[in-house]
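A quick write-up on the structure given underneath.
The complex appears here minus one protein chain, its other protein chains still in place.
Let's look at chain A:
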Amino acid sequence: MDFPSTQFVSSRTMGTYEPIHQIGMWGENFKSISNPNISASVIVDVANKLENESETTSHEMLASTSKHDQEASKPFDKIQRRLAQNREAARKSRLRKKAYVQQLEISRLKLIQLEQELERSRQQGLYVGGGLDTGHLGISGAVNSGIAAFEMGYERWMEEQNKQICELRSALNAQISDIELRILVESGMSHYFELFRMKSSVAKADVFYVMSGKWKTSAERFFSWIGGFRPSELLKVLVPQIDPLTDQQILDVFNLKQSCQQAEDALSQGMEKLRETVSATLASDQMGQGIYVPQVAMAMEKLEALVRFVNQADHLRQQTLQQMSYILTTRQAARGLLALGEYIQRLQALSTLCANHPREPA
């Protein structure tokens, strides 16, 4: 988004504000939004209202200043008044910025929808490209390329994963040394951490893509919780495969399972709250105004928290794997990683089977 955000950063960090300057800047920016479909009257009204309020405030301030001068000059009070004025001006500036950003988001929405319509018409041969070059990706282009990069990366990741599982299997069957086994375990863990990094990157481009698990097979998606597996479920898969455990290990694993469960519950409840917040924002007053309303932009802002949820869930998965590697011996950890890898492979096989299973006609 191309607008002078640096100006706002600097004025926030400076100690003083210039209310008149701020109003002028916002007024110009509002007028420059040239999309005819936005109700320009709404924008101008907001800007005017804020201008009027601020002018009234400064008049009042001036009046009371001269009154105080007559009584006794209290420099402390003057400073306090100036600070209050600054805070008020800053607050108004923030509100104006928010309104401006929301209108920008609505314009983006319209632009994206227009581009998509154009692309559809072009593909149907109804429209032969005019001023736009045929290689033009549009606003959605950047997101799509982020997703395409991820999908390619994931394909490579999966190939490497399958290779590592084979290596683990043969290493455990042969009697290789603990040191060599440790290397395999470490690279197995790093490989998972690499996936979490990739997911974090694409989540910034399109968080719903990660949430939907589109990049995974259908059976994997069936078990999906905030963009991946539930750590506690993974533990349930792992633990029977790494018997026998010492008493201390049994206790540690039990505690880990419980901690995972508690952390998952907290995250799930946070997600529920996010859903409620987004829903309430989208539906808040002004129904009957169509879809190009600030509510959509406001809801989008709230949804940015979803990226944090995905990151936290992956962080939890990473911590759980790490903790398991501390609790287990090298050999147990290797068996655990093998079990995990094979479990996922079986899920993928299940997806293929379900997709190709001949069904009786209804």
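Just so we're on the same page, a contact is a pair of C-beta atoms (placed from the backbone, for glycine too) under 8 Å apart; a residue touches a chain by one contact, two chains touch by 3 or more; residues count from 1.
Definition applied: contacts and distances are computed from a predicted model.
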Pick, from "Photolyase/cryptochrome alpha/beta domain-containing protein", "Glutaredoxin domain-containing protein", "Potassium voltage-gated channel subfamily D member 3 isoform X1" or "tRNA-splicing endonuclease subunit Sen34", the protein name that UniProt gives for the chain of this complex that is not shown.
"Glutaredoxin domain-containing protein"
Omitted-chain contact residue, chosen from A:Ser121, A:Ser177, A:Asn255 or A:Thr352:
A:Asn255
Which one touches the absent chain: A:Ser212, A:Gln269 or A:Thr352?
A:Gln269
Hidden partner chain, residues of chain A it touches
12, 91, 94, 255-256, 259-260, 262-263, 265-267, 269-271, 273-274, 277, 305, 308-309, 312, 315-316, 319-320, 323
